[in-house]
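Complex shown without one protein chain; remaining protein chains in place.
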Amino acid sequence: MSDLPGSLSWLWKGCSLLIILFMVACSTPDNHAIRFGLANAPISLDPRFATDATSARINRLLYQRLVDFDEQFRVVPSLADWQRINNTRYRFTLRDVGRLFENGEHLTATDVKATYDYILDAGNASPHRGSLLNIKDIVVIDDNTVDFMLNNADPLFPSFLVIGIVPASVATQGQVLNKYSIGSGAFRFVDWPGNDQLIIERRRDKQRIEFIHVQDTTVRVLKLIRGEVDMLQNDLPKELVRYLEKRESIDVDHLMGNNFSYLGFNLQDPLLADKRIRQAIAHALNKKSLILFLLGGETVSANTLLTPDHWAGLKTSQSYDYNPEFARQLLKSAGYHQSHPLQLEYKTSSDPFRIRIATIIQQQLAEVGIKVRLRSFDWATFYGDIKAGRFQMYSLSWVGIKNPEIFRYVFHSESIPPKGANRGRYSSTVVDELITKAELSVDADQRVKYYQQLQQQLLQDLPYVPLWYEEHFMATNKNISGYQLVKDGNYDGLNQVMKKL
Amino acid sequence: MNRVNLSVGIMIIWVLGSLIGQWLPLDVNQIHLEAILKTPGADNWFGYDDLGRPVFDRLLSGSYTSCVVALTVIALSVSMGTVIGTLSAYLGGGFDHIITRIIDIFLAFPGILLAIALAGIMGPGIDNVVIALSVVGWVGFARLARAQTLSVKHREHVIAAEVMGTGRMKIIFRHLIPLISTPVLVEATFGVASVVIAEAGLSFLGLGVQAPDASWGSMIRDGTRYMLVAPHLVLIPGLALMTVVLAVNLAGDRLRDKLDVKMQINKSGV
Partner (left out) sequence: MLRFILARLFSTIIVVFGVACLVFLLIHLVPGDPVDMMLGENAQMADRQALREALGLNQPVGIQLLNYFVHLLQGDLGTSLHSREPVVQILAERIPATVELAIASLLISCLIAFPLGIIAALNKGRAWDKTAMGVSMLGVSVPNFLLGPVLILVFSIYLGWLPVSGRDGLVSMILPAVTLGTALAAVLSRMIRSTLLEVLHEDFIRTARAKGDSYYQVVIRHALPNAMLPIITLLGLQLGVLLGGAVITETVFSWPGIGKLTIDSIMKRDYPVIQACVLLISLTYVVVNMLTDLVYAWIDPRIRLGQSS
């Protein structure tokens, strides 16, 4: 190396300079931006198409929607107030806030109509179409007023209008906004350079938020500790949360959530059609110790899909207590005992946390004599299998459920996939009737009563064994303030968050 | 000499431990929620894993897995490979040509890649691991056997046997194979070490044993998720793996040295 010819020496110097510049360029982060770590990358910034939780939560920041929900998950106005003209006609009047699109256009009733018409057009294959089928027509009255005409009366109709509004110019031209947004929300889109970094900007004070995708839990935690990421929400095992709590430089906050985890059964399977088996399983589970040792501190045992503080939530209920002895008796009465054990197959996704929970459930069921075979699959296969009814037991969660319309979607006998999400093929005339009665009742108190009866019936029939409502937690560096966790786990706290440099 | 005794000793512990472990009332899959991620201490030998299962018991169970897989795969690979390689070299001609080509094609897949692809496509599970590793393993032994046979098939007593009219199969099994057995044995010893690593590697990738069964590779993989709070989950099975493989490799090394000496003596003797 001592006697390089002149040209080579320059080449070497040039290369080193480039390498240094490269390293510097790649390692200068924007320190003013608030960096939010994500376990899953967002998939689409088009509210007409996004279905995954991460995309939906980010889209809430970028777009406005007609309605939103309060603490008891009742519908409240967001972009618009509404008025029920008659049983099948609602008039929405746009308010003043959130009317400016990122491209400078003014949000009017035409944009509202265009967005919903686009979704209702079957040719566009929007996954949200199914929830809006009751809409017969949308009429623009003036710039600030739009009417929705329904096919059937539905007192809860406004709660379906949660889709972010896109400009009419986008909708009519058939444009799909996957990789950037044109919304009128509190935030505007800045950049999405790679799969792992999405940048948006808060309009009122130009505060930038960077969403950084880090799959691995250890890496995400280390990034938080080293300051490469400023905040993390959810998606960490309890041990790592505890690890963060012990650290001086990190603040950790918890809140009870409304993500409902459950064990689903295939009621067409000869073994599981027997209610005693399902009851035995419910009594065999030691939910308390599972929650205590594996789940966050604010996790609460669940009895039904809607949380207790939901306006239609179950107020009083029996519960399936942990009673392995009783479980064994139930199994015996169904003909299963030591020498003739019940054998079931339990399917789960390949998420390591789900597998961990499933392994524990497998063990708890083994203790009452049920032999469970655990099979884990990649998401696509798993989801396909449960939709097609190719399973005996599976576990999953319903995320952010606010609308009691979910009961029709999940438990009505006509909602078998692909029409709905009644994957267990549950069919009960009592429940079907209660669902319809609740939907049609005009008296609010009567409606609550029907939902109570409905959930009681579901608890008795056990098409699902309800597990728990998982908590949300937030870990932030000490220089972050103002972020509030929200019950359904969305990122609305980013509207208020501040970073002290 | 001491080194050899230590390596052989470790190997014996490995095999015996695995076998005994199958008879002991182990707690391999018993979950103790209160003991989740407990580090090794006075009251327990190796701590507990992320489901509160005792690491010691799972270690023994994984030991059995690696032992059985290694010995099965080597037995299959050696028998298939030696027979095919010897046959090929002895019979020669078109058959030899084809076999050599096939060997070349298999050897064109570097290292564990073909095993990964096979196991990945056939589906996870320890049986498929054994099949995949055997399909990949026989080739090395075939090539060795062939090369060795080529060099010994012109030895005097082989030719004598041919002249006497001994059947070809007899020549192969009674004369050729015993002649080449020592280098094959050395290769087999190293093969055991590499299969132990390969099985652990496949289990690490999720293609080998399936939950809740234990393998050193899957224990290491599960442990990497908790490295921040429970490094013992990676270090303990890792240490076990390294110790066993090192011992086998050392033993193979010594065996080869002894063999070289023997061959030197043979050469000068003949």
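By written order: A and B. Residues from 1 in each chain.
Keep this in mind: contacts are C-beta pairs under 8 Å (C-beta built on N, C-alpha and C of every residue); 3 or more make two chains touch, one makes a residue touch a chain.
These numbers come from a predicted model, not from an experiment.
Visitor: I'm checking contacts with the chain that's been left out. Which of B:172, B:193, B:214 or B:255 qualifies?
Guide: Here the residue in touch with the unshown chain is B:193.
Visitor: Given that one chain is not shown, which residue among A:174, A:384 or A:482 touches it?
Guide: Answer from the full complex: A:384 touches the omitted chain.
Visitor: I'm checking contacts with the chain that's been left out. Which of B:16, B:75, B:91 or B:121 qualifies?
Guide: Checking each option in B:16, B:75, B:91 or B:121, the one touching the absent chain turns out to be B:121.
Visitor: On chain A, where is the contact patch with the chain that was removed from view?
Guide: 19, 22-23, 26-27, 214-216, 218-219, 222, 226, 350, 378, 380-381, 383-385, 387-388, 390
Visitor: Just checking the interface: what residues of chain B touch the absent partner chain?
Guide: Residues 101-102, 104-106, 108-114, 116-118, 120-123, 193, 197, 200-201, 204-207, 217, 220-221, 223-224, 227-228, 231, 234-235, 238, 241-242, 245-246, 249-250, 253 of chain B touch the chain that is not shown.
What we mean here is this: only the chains that are shown with their structure count from here on.
Visitor: Would you kindly tell me how far, in whole Å, the mean C-alpha position of chain B lies from that of chain A?
Guide: Inter-chain centre distance comes to 47 Å.
Visitor: So in the complex, the part of chain B that touches chain A is made up of which residues?
Guide: Against chain A, the touching part of chain B is residues 29-31, 33-34, 36-37, 50-52, 211-212, 222, 224-230.
Visitor: Contact residues on chain A for chain B in the complex?
Guide: Residues in contact with chain B: 217-218, 221-222, 237, 239-240, 242-243, 289-290, 292-294, 352, 355-356, 359-360, 362-363, 374, 376.
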